[in-house]
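For this depiction, one protein chain was excluded, whereas all remaining protein chains were kept in their positions.
Our next item is chain A:
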Amino acid sequence: MTDRIRAPILAGVWGTLVGAALAAPPLALRDRLPDPVAIHWSGAGADGSAPLLTFTVLPVAVWLVGVAIAIGLALWGQTLTHRSGRVYWWGFLIGGGVFLVGLSLLTLDANLDRSSWSRADLKEWGVAVVMAASLATGVLAGWLGRGAPDVPTDTTRQPPELRLRPGRRSVWVGRGANPWLALLAAGSFCLVLATLWTGGVAGGEAGGLIGLAVILGLVGLFTSSVNVRVTEQGVAVAFGLFGWPVHRIPPERIARARAQQRTPGHVGGWGIRGRPGNMTVMLRAGECLVIDYRSGGRFTVSVDDAERGASLINALVAGDRSER
């Protein structure tokens, strides 16, 4: 596990270098810069400014928080244990640093030797160069840091066999929930509403913000929990607080079911992933119910107690087939 030690150390060194590259130039050139400096441009010219101190300190602070999160993920998270996690980790760490330093230098260049921030002149091609450079270094770093391919560790547990007896009705109900997703959605919703309430935005942007608040709230309500029901009629997956919408899978579509340990890193993040016929509902890392379709696709949902659910599905499918 050398990566566990090497990666955080490299992140610390890189973090310090980038932090220095963000803080040193404005400090060294402060005699040749206006105060405040221009930090935002629109088509007509510079339209936003900040004190030189803020311009020096804020990017460093943002950067250090980012590096701290990256180191934390490397030390205590599961990010570096799989290839897609490593690619994103290295890509964002290196590319993000290049992006921040590039923007900082570009802004400095625009402000250098100007008498006032409103005269600052941003080189528009410079923005494109910074974007391209950070993207290129990010992709390169991700590629270099990708490490060995994932060993396909088989976390599948073959569910114990279950015998169904005539005259009995067996059902299985499982629940998967992520309170953090609900909290995040509720928090974002409140933040957007608070911004609207304090009247900090103009009419045109307010409409967009209301839309955003509604979307965040709905996403939280419908995707922070899931209820899975297995009955003789098949599998029913009900989303959110209201148990609606419901995704139904009839038994004749199912080949078999199993339980598997999966993380959002494996499937590319939280939420509903993939396309119909090969869908993943990922709310939290851990036990997932995996249903293989007879047509070749599969359906995965993160849910507690998945093994028993898989047992019952297999028993129902076997019974269904022997009846024909």
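Keep in mind that, in the parts below, a residue touches a chain if its C-beta (ideal position, glycine included) is under 8 Å from a C-beta of that chain, and two chains touch if they have at least 3 such contacts; residues count from 1.
We take it that contacts and distances are computed from a predicted model.
Undergrad: Looking at UniProt, which of "ABC transporter permease", "Transcriptional regulator, GntR family", "Aspartyl/glutamyl-tRNA(Asn/Gln) amidotransferase subunit B" or "FAD-binding protein" names the chain we cannot see?
TA: Checked against "ABC transporter permease", "Transcriptional regulator, GntR family", "Aspartyl/glutamyl-tRNA(Asn/Gln) amidotransferase subunit B" or "FAD-binding protein": the hidden chain maps to "Transcriptional regulator, GntR family".
Undergrad: Of the residues listed, A:P149, A:G167 or A:G296, which one is in contact with the missing chain?
TA: A:G167
Undergrad: Using the definition of touch stated at the top, determine which of A:T79, A:T107 or A:N227 touches the missing chain.
TA: Hidden-chain contact among the options goes to A:N227.
Undergrad: In terms of residues, what is the contact footprint of the unshown chain on chain A?
TA: 162, 165, 167-175, 177, 227, 229-231, 238, 243, 304-305, 308-309, 311-312
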